[in-house]
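My structure is below; once you've seen it, I'll send some questions.
With one protein chain removed, the remaining protein chains of the complex are shown where they sit.
Coming up: chain A.
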Amino acid sequence: MNARKDKVIRSTDVDALSSRYFAVKKDYIDDPYMDIMVDGLKELLPFTSNINFSISRNLKSAFETPKLPAINRGTYIRTKSIDLVVEQFLRKFKEEPEVQVVSIGAGSDTRPFKFLSLYSNLKYFEYDFVESVKIKKAIILRNKELSSIVKFQNLNDVEKDFSNYQEFLRYDENLFTPNYNLCPIDLRLLGDKYNINSLQNLNPNIPTLILGECVLCYMEPADANQVIKFFHDNLNKSSILLYEPIGGDDNFGNVMVKNLSSRGISLPNLMHYNTLEKQFERFTKELKIENLQIADMNFVLNNWIDGDELNRINHLEFLDEVEEIVLMNKHYCLILAQWGDLNFKPIQKFQLVHE
């Protein structure tokens, strides 16, 4: 595993967060925790390296350069559609004593705070690289509201976090509270270095939703499949929701691979599972997970969002990139797979369905 490459992969979290940041600023989505996250990241991310100059500069520009309307709309449908599925899942199991959401490659996602404040039977798990986890932990513990949402109890006795690289290295990396578990896991080592017991507090026998938002795409196909297989093998009633780019059968994917490689980002899955059909076979044939639903983001946008809401977002910004947003949305998809007698049936329609 290449530390330099991993660092670039970690940096994609800033892209995801800044995209959401501007989508919030433009009123596409609502996120009361956004500013806490962004301010925290700006302050703490530079300490994660002993050469912090370029980090600060990139961060500054990421949150200062507004996104084009097409990007805002794509970010909207990404965030909104995942929220819709999570919400239905939690609503379906709200009478259960406990239900779990496991976010893999969680980055600076604020979804745990939103849903933990709404569902008292929810246990939330977030996994990412150790650097990302330490930052998120520090941001949460520095903030009263977030600390209280995750039911952190020793508020008067918070360990000192970090204000330089040395302190950052020494900072403890786990946060376990009654409803929230944040810990460092290199996902590629699931089933290898880590077994199910390494995922502390995770209960394999209760309804669980695994979320992977733009995470598996950065891994080799075998590693990514191993992650899915690990959860499939170890959790008994579970569903996995993935948001992933797909290369397509036009030239879009090749150009994307080329463009992102200039930033050092590789997307080994993009052309490997480049169409909805290939993703479909990946699950049904390679992973042997039969209960499966897939849709591209054009389908999701056109079928999941009601007329009033669509009208609202269409009027937030003037958009000249109509064909581009269709092209982009065609190259991203949602995959919902499940196993065990979960019987989770979201009302939203998908394009490809298999039971």
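Note that contacts are C-beta pairs under 8 Å (C-beta built on N, C-alpha and C of every residue); 3 or more make two chains touch, one makes a residue touch a chain; residues count from 1.
Methods note: contacts and distances are computed from a predicted model.
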Choices "Differentially expressed in FDCP 8 homolog", "Serine/threonine-protein phosphatase", "RING-type E3 ubiquitin transferase" or "Putative exosome complex component RRP41" - which one is the UniProt name of the chain not shown: "Serine/threonine-protein phosphatase"
Touching the absent chain when the full complex is considered, from A:104, A:328 or A:342: A:328
One chain is left out of this view; which of A:168, A:252, A:283 or A:339 touches it in the full complex? A:252
Touching residues of chain A against the unshown chain: what are they? 12, 15-16, 18-19, 62, 65, 67-69, 71, 74-75, 78, 214, 245, 250-256, 258-260, 262-263, 265, 314-315, 318-320, 322-324, 327-328, 332
